[in-house]
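Below you'll find the structure I mean.
Some chains have been omitted; the remaining ones sit where they do in the full complex.
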Amino acid sequence: MSFLGRSGGSSTGVNPERVEMAVQELDMITDVFNRLVSSCHAKCISTRYAEGDLNKGESVCIDRCVSKFFEVNKRVGEKLQSMGGNAPSGQSAFGSL
Amino acid sequence: MDFSSMNAAEQAHMSKVIEKKQMQDFLRMYSNLVERCFNACCNDFTSKALSSKEEQCVMNCTDKFLKHSERIGARFAEHNAERESTVPEQH
């Protein structure tokens, strides 16, 4: 992992909150990656499975699919932010506690 | 939910847990929304850029999903309130 070579922080000892946030970011990245894999598989891969290689059409489709997915990700993120970022408390199940 | 049987330390702990879960819930809702609206709106992969029609669809999909969730949340809260007022508290 590239980050092991860098020495950014200065203090010693683990700050639980900083680690917590990094773990949450990792989980988020994994979640997005898995949804991306699943969505683009549904959009681009024929389920006849006549061969094990990606054909030209599938490969091109995947690249465009990823690109569009990230654009959707950006648009949705902007939309949520424009709504004042009140979403975190707005539509969760805990709003009803 | 009823946290009244908890002492102050436990309540403080729970409010931290809830805060963390709300963040996780929000992130999960965000990526779920992206996946949902992408799947519903993007079906043409002859181009790598979103068409204006797709973009409009994504905006409407996001809008509608949030309003949908909000409405469900309101009904959900009513239901829980109703249940708590009829069921005697467990002590």
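Per-chain numbering from 1; labels A and B assigned in written order.
In this text, a contact is a pair of C-beta atoms (placed from the backbone, for glycine too) under 8 Å apart; a residue touches a chain by one contact, two chains touch by 3 or more.
What you see is a predicted model, and the numbers here were worked out from it, not measured in a lab.
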item: Subunit formula of the full entry, expressed with the displayed chain labels; value: A x3, B x3
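We take it that only the chains that are shown with their structure count from here on.
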item: Chain A-chain B separation of Cα centroids, rounded to whole Å; value: 17
item: Chain A-touching residues of chain B, taken from the complex the two chains share; value: 1, 18, 20-35, 37-39, 41-43, 45-50, 54-55, 58-59, 62-63, 66, 69-70, 73, 76-77, 80
item: In the complex, chain A residues that touch chain B; value: 20, 24, 27-28, 31-32, 35, 38-39, 42-44, 60-61, 63-65, 67-69, 71-73, 75-77, 79-80, 83, 87-97
